[in-house]
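Just one protein chain is left out here, and the rest sit where they should.
Moving on to subunit A:
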Amino acid sequence: MEFEFKFEQKIESENEIISYDSDSDSDSDDEKNSLFKNFKPIFKKKEERQQPSIEEIEKQEEEELRRKQERENERKIEVQKQVESLLEAEDLREKKGGEDENGNYQQENFFIDKDELFNQEEEKEKWKIRELLRIKKEKEEETSYKREQLEIKRRRKMNEEEKLKEDEKLEIGKFAKQKEKQKWAFLQVYRHKGVFFQDEDNPIIQRDISAPTERDIFDKSLLPKVLQVKNMGKKGRSKWTHLTDQDTTYLKDEKYSIQENNFLFPKSNKNDNLENQFKNQIENQKEKEKEEEEEKEKKKIQQKYLYNYRRGGDGNLEKPSKRKN
C-alpha cells in the first residue's frame, strides 16, 4: 500500500485568518505552533488521489490575493493613525510654546501682560480684594503673636507647683494623654503600613491595618506548644513564639533569676509606693547598725581574752606594753 502525504489546510472561519495574519510580527516559534494548529495530515489511497484541477488552483490564487489586499489595507489605516497622532503632538507643542531661532521662549498669547488692554477699574477692584486679604492675614498674625507673648509672661510669673497644676488641668507636658495601645491577639501577624499617599481621603488607605485578620482571630493558645510558632510548616518557620517567652528576668528558678537587690530590676519593691521604699531603707540601715554594734562587742570580748592569754591570765584589760629590756 502506498500513501501520499499531503497537507490540507483546515480553516474554521475567516476571523481566524485575520488573527493569524496579524500575528506575523511575533516570534518564529509562535508561527510554527500556529502552523501545526491549522494543518492536519490526511492520508489517501492511490485510487482516490487526483491532481488539483486548474479551477481549484485559480481559486487558491484569488484567495491569496484577497488576503494580501486586506493586509495592505490594515497597514494603511495604522500608518494614517500614527501620522494623525504625530500631527496632534506637534499642534500641542505649538500651543505649549517652544524656542525660536534666537533661543528665546515663545508661546501663543494665552496670558497677556499688556495692561492697556484691560479695564483699569476692574483690575483695581481685583487688587482691592487681594489687598484686604493681605491686611486680614497680617492682623491675624499680629494678634496671635501678641497673645503668645502675654501667655509667656503669665507663665513665667508662676511657681513650679502652679505650673504643674495648670498642666494637669490642660493635660499638657507630663500629663498629656497617651494613646491607648491596642490589644493584639496571641501570635497575631504584624503588617507594616506604607508611608506614601497616606494623606489621601481614600477609605481603603485609612483603614486600621493592625486589626486581626481571619487567620489571627482564633485562639492560638489552644494549639499544642509545638505549633505555637511563626510560619509553622514552612521553610521560614522560627523556633520561638515571642521574646517574652524566652525572658528569664523574673523567673522563679534560681539559675535564671536575677538577685533581689538588683537595682535595675528591683523585685521586692516592684509594687510598693515610694514611702514604703523609704521605710524599708531606714529599717535596713537600723539593722545594719545593730549588727555592727554586736560585731564590735564581740571583737572587744575576743581582744579581752587575747590580752588575758598574753598576760598569762592576769585579768588586766590594758593593752600589752612593749617589753622593757
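To be clear about the criterion, a contact is a pair of C-beta atoms (placed from the backbone, for glycine too) under 8 Å apart; a residue touches a chain by one contact, two chains touch by 3 or more; residues count from 1.
Operating definition for what follows: contacts and distances are computed from a predicted model.
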{"item": "Choices \"Pre-mRNA-splicing factor 38\", \"Protein farnesyltransferase subunit beta\", \"Two-component response regulator\" or \"UBC core domain-containing protein\" - which one is the UniProt name of the chain not shown", "value": "\"Pre-mRNA-splicing factor 38\""}
{"item": "Residue in contact with the excluded chain [from A:E88, A:E141 or A:E293]", "value": "A:E141"}
{"item": "Full-complex contact with the absent chain, from A:K124, A:R154, A:K193 or A:R215", "value": "A:K124"}
{"item": "Contacting the left-out chain in the complete assembly, out of A:D113, A:E180, A:E214 or A:D245", "value": "A:D113"}
{"item": "Hidden partner interface residues of subunit A, rising order", "value": "96-97, 103-105, 107, 110-115, 118, 123-124, 126-127, 130-131, 134, 138, 141-142, 145"}
